[in-house]
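Next up is a structure, given as structure tokens.
All protein chains but one are shown in place.
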Amino acid sequence: MAELNLIEAINHALAHELARDPAVVLLGEDIGINGGVFRATAGLQQRFGAARIVDTPLAETAIAGTAIGMAAMGLKPVAEIQFSGFIYPTFDHVINHASRLRHRTRGRLSCPLVLRSPCGAGIHAPEHHSESPEALFAHVPGLRVVIPSSPSRAYGLLLAAIRDPDPVIFLEPTRLYRLFKQEVADDGEALPLDVCFTLRSGSDVTLVSWGAMVHETQTAADTLAQQGIMAEVIDVATLKPLDMGTILESVGRTGRCVIVHEAARTGGFGAEIAANLAEEGLYTLLAPVQRVTGYDTVVPLARLEYQYLPSVERIVAAVHKTLEGA
Amino acid sequence: MAELNLIEAINHALAHELARDPAVVLLGEDIGINGGVFRATAGLQQRFGAARIVDTPLAETAIAGTAIGMAAMGLKPVAEIQFSGFIYPTFDHVINHASRLRHRTRGRLSCPLVLRSPCGAGIHAPEHHSESPEALFAHVPGLRVVIPSSPSRAYGLLLAAIRDPDPVIFLEPTRLYRLFKQEVADDGEALPLDVCFTLRSGSDVTLVSWGAMVHETQTAADTLAQQGIMAEVIDVATLKPLDMGTILESVGRTGRCVIVHEAARTGGFGAEIAANLAEEGLYTLLAPVQRVTGYDTVVPLARLEYQYLPSVERIVAAVHKTLEGA
Amino acid sequence: MTIIGRFQIDYTRFLDPRGEATQPLPDFALDPEKLIPLYRAMVLTRTFDTKAIALQRTGKLGTFASALGQEAIGVGVAAAMGAEDVLVPSYRDHAAQLMRGVTMAESLLYWGGDERGSDFAGPRDDFPICVPIATQVCHAAGAAYAFQLRQEARVAVCFLGDGGTSKGDFYEALNFGAVWKAPLVVVVNNNQWAISVPRSMQSAAQTLAQKAIAAGIEGCQVDGNDIVAVHHAARQAIEKARSGGGPSLIEALSYRLGDHTTADDASRYRDPEVVQEHWTFEPVVRLRNYLVQLNAWDPQREEQLVRECNEAVNAAVETYLATPPPTPGAMFDHLYRTLPAALHEQRDMALRLAPQQGGGHG
Partner (left out) sequence: MTIIGRFQIDYTRFLDPRGEATQPLPDFALDPEKLIPLYRAMVLTRTFDTKAIALQRTGKLGTFASALGQEAIGVGVAAAMGAEDVLVPSYRDHAAQLMRGVTMAESLLYWGGDERGSDFAGPRDDFPICVPIATQVCHAAGAAYAFQLRQEARVAVCFLGDGGTSKGDFYEALNFGAVWKAPLVVVVNNNQWAISVPRSMQSAAQTLAQKAIAAGIEGCQVDGNDIVAVHHAARQAIEKARSGGGPSLIEALSYRLGDHTTADDASRYRDPEVVQEHWTFEPVVRLRNYLVQLNAWDPQREEQLVRECNEAVNAAVETYLATPPPTPGAMFDHLYRTLPAALHEQRDMALRLAPQQGGGHG
């Protein structure tokens, strides 16, 4: 087993599936000889050739659109969008075509496409490089939306995404790309795409998060433990379809829930989870649900981005608030 | 005062602002001599000329993108997207530019743009013509998102949208375009863009809705009244910024809330309202919140679209369910 | 100043509006056995269109887009395709679809608001109709790439309209296809209108064929009402694509003789007299006249053909109207290959609460 950071785990998963399944092709900007701007595809073109690791011209609409055509004709394209802010030109093809090709043709054609993109702020990147668009995709019927928060989950979830027969939006938190390493067995074992991962058990409060914020949330849980507050930490990982059962079960025990995400608050995916709690978990809630999120502002440029991101302090404060409501 | 249906009210509001403010220009496909496929712009090119009522080539990205350029240079463009399914190519410009031009330039440039588009199902339209994308826009910081549900509100809200100094997404429920008429005074009086409208008072349950579903919701309230259940009906109208105060106040009195929208359930804007209730209204809730929504499926073609849409029966059933939880 | 690039756009016509050859004809056009099937297909398409519009007018079909006056384009191109090739159509391409083996009943189901109309029993790999303008050109380029990668001798053939050539997808896809040298043929049905927007307001380019130059591929314009010119150009382009020569763009110049769709009223924005003039150039009579000159066609055959077409169309309409509506559960079928557990409750609710309204045709 190798010690890998998240981007290396992605690279291993891609290589594994390329070697296993000749239908897998990668396409995107600078993914070939350059190995991707974040190095996700480093070495892959050398190994699998330029016909399967395709450096495209600069056009995200066509990257998504041609990938759909490839997928419909039996390939398993994994398309890379270089930075999060450039994923919007793919929306039309993702929503109007990828998500519904199977439905429209009653299963005659399908779209086993993976759309990979970095997401999130925190690396002092230029404008339009710090977006968290997961809620936009999670609203679209027919898609799967996955966000890993550790190297091993990145590896297992990406394998699952590539093998899935339907379109998967796979968002990778850039801030985690190189933040830490973990033992990852390159054993081709996929993780399930329809469950949350409970990272830590606790009885006082349930912390629900995904992506880079799982890191902050775990740190907050450490701090809380020192204060004698035992937090359960759930990494949602697959936002769509949502495994609400795990969250309801946990909140059923703790009676309290704090949801943490980096995207803007209004209409963020935290709202969906909180809404489900208000519908199906109401009688178990001992205190108001709390959302700790990015503000409803444009993600600011580098000098203010850490003022935008939910901090450990904000998470801890929210937990304290739910405990007051006892 | 004239009796107008919703599309006529739109037409009157456009004409009023075109006459009042020379900076207002309209652009879109078939909006000129053809008067728009739904007739929103009927007669306007004849009256205000082809330079202000601009029939564009067929390209939604450029419709949004050029409108942003116009807005930045002092015009007040009102761009029409012909049908709801063709709004997705505008997302990149709306999110990356329109919503943040003011922010990025610290107020030096701004984007007083209105993007009008039909929305919703229920008129047996072809594929991709029945979308309800409001939640996608409502998640984007810097935008306003408005959906009228009656001719008079359409008139007053559209005036406000055009006069607003920032970008407004203005979604018009096609099913209401010709469903009913109402007295509308063409008096240039705008309605506020930051309040919900309480259409009916009641003490037993709060029904919250917007767009075409306000109609179903009001019918449901009638049915409920016959059963002795007094429902308060709130038309959210402006989803962003959300006037949560009015909803909280109402639910504070009724203790029960049913949210009705046509868009797919998961990540729909109903989630945001329910989440706020779980956060700020928890202690007033006497029963779980209910969301009555479109299913998490592709909006089906005509033969099944009414199976997809929330029905009066579903709304009434949801209200009964909240009353059981007493 | 040095000239570093020279380009030209050619226009081809073989049969003039009266059906007279204007230049030596390609071989296939000398053989009535080759032409008669094309003629039959055009007449069938027109019969189908007439019937579909009638169904819509009587509330038995949804919005419908007829191909009136543009039949030579779909028929001429589809006839140049192999069964192994893949058609990537827009909503006005049933002429081509029917040639490919899509049934009229399927087409009616689709326009009648039933997804099953896109589950073609015949050409299983052909794409469904594409409504979002020009997006299909990207899909076609991707499909072509799949064929190329697997070294299959198949070609992706894509249609769009004059309006569609304004959309970014079209240019991006041509550019991708050209860089890949993929087996892609893109056919522009320039019927001179995009709903109410005339060709002159759609682009300042003097031809649409010249948009190929932006991608560095070949583009040509043909008389889209002359099926010989259309078929000839399509054969050349498809052959070229199949043999590794990369993509081509064909602009087929025609005219939309009908309304944009049944939801449109073209008299609001165009002069009926001009439309009338264009009837002089329409493709069906043109080919018939030529066949008559070849002594390969006569009134009896015409009568018989019309009868056959009517029968076939009527049979399809019967099948269509007899198709029971889909059940509410169909909304959840094929949403994913396996419906996620998270959606089971919603499907159950749909089955339980299904209202009685709706479900009718159109």
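For the reader, a short list of remarks on this structure follows.
We just call them A, B and C in the order they show up, numbering each chain from 1.
Going forward, a residue touches a chain if its C-beta (ideal position, glycine included) is under 8 Å from a C-beta of that chain, and two chains touch if they have at least 3 such contacts.
Model, not experiment: these values are computed from the prediction.
Considering the full assembly, B:L242 is the residue among B:L4, B:M213 or B:L242 that touches the omitted chain.
The chain not shown here is touched by just one of B:L6, B:I68, B:A237 or B:V316, and that residue is B:I68.
For subunit C, the residues touching the chain absent from view are 1-12, 23, 166-169, 171-172, 175, 178-179, 181, 201-207, 209-211, 213-217, 221, 246. For subunit B, the residues touching the chain absent from view are 25, 51-52, 54, 56-57, 59, 61-62, 64-75, 77, 92-93, 96-97, 101-110, 141-142, 144, 165-166, 194, 241-244.
Residues of subunit A that touch the chain left out of the display are 29-30, 32-35, 37, 55, 57-62, 85-86, 89, 124-129, 265, 295-298, 300-308, 311, 313-314, 317.
Criterion: only the chains that are shown with their structure count from here on.
Distance between subunit A and subunit B, defined via averaged C-alpha coordinates, is recorded as 30 Å.
Inter-chain spacing, taken between the CA centroids of subunit B and subunit C, is 36 Å. The centroid of the Cα atoms in subunit A and the matching centroid in subunit C are 40 Å apart. Residue numbers of subunit A whose C-beta contacts span two or more other chains: 61, 92, 96, 103-104, 141-142, 242. For subunit C, the set of residues that touch two or more other chains comprises 115, 132, 168, 335, 342-343.
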